[in-house]
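Following this message is one structure expressed as structure tokens.
Of the protein chains in this complex, all but one are displayed in their positions.
Our next item is chain A:
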Amino acid sequence: MRFNEKELVFLSRQPSERAAELGMRGPKKGDVVKRRLVKLIVNFLFYFRTDEDEVSVKQRLIWISTASLSLSLEFNWFVFQPIGALLLEQCRVEREDDHVFSIAFLDEAERKYLFECGSQEQCVEWIDAVVKASYEFMRKNLIYYRTEIHRLTGKDPLEQYGISDETRFRVNSGLPPPPT
């Protein structure tokens, strides 16, 4: 499946909701825990290499083998590009341990990404942040606020902004809208 990778990488460099160095383990058997810089931006979780052995060995090799400016720029790109991104929609976040949480996607619920935090507090904060990071979560909140305000005031709060007919703010999410 194609995706706009360059734009996603650009997004990963924007200010984040939350960022920390965590231990991360992939969902495959045989995946081990690796230190990663994990960054939460909109509904994506990006993970980067940290200042670690795997970086410094490659770093040394490249710097030894060439002094060319363009190559070192490419190396910087290599380091500052995220290894990967997780879209946080249709996922379940669980507390696995005192300071460990997991993210699993509903279409493959047994495959869990594990994240080891530095403390219980950090773990709780991350779980809260990840749960709230989905577009669908925000949409649910919006529907709740819209309905409540309407109930208390008799008015649709979106009317004044001219967006009360937008499907994304619809209160009754039943059938999908007909194609136009």
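Note that in this section a contact is a pair of C-beta atoms (placed from the backbone, for glycine too) under 8 Å apart; a residue touches a chain by one contact, two chains touch by 3 or more; residues count from 1.
We take it that contacts and distances are computed from a predicted model.
**Q** Tell me the UniProt name of the left-out chain, picking from "superoxide dismutase", "Cytochrome b-c1 complex subunit 7", "Immediate early response 5" or "Sesquipedalian".
**A** When "superoxide dismutase", "Cytochrome b-c1 complex subunit 7", "Immediate early response 5" or "Sesquipedalian" are compared with UniProt, the left-out chain turns out to be "Sesquipedalian".
**Q** Where the complex has a chain not shown, which of A:31, A:96, A:121 or A:136 is the residue touching it?
**A** Checking each option in A:31, A:96, A:121 or A:136, the one touching the absent chain turns out to be A:136.
**Q** Could you tell which one of A:20, A:33, A:87 or A:131 touches the chain left off the display?
**A** A:87
**Q** For chain A, which residues lie in contact with the unshown chain of the complex?
**A** The missing chain touches chain A at positions 1-11, 14, 42-43, 81-87, 89-91, 105-108, 135-136, 138-139, 141-142, 145-146, 148-149, 152-153, 157-158, 161, 163, 166-169, 173-177, 179-180.
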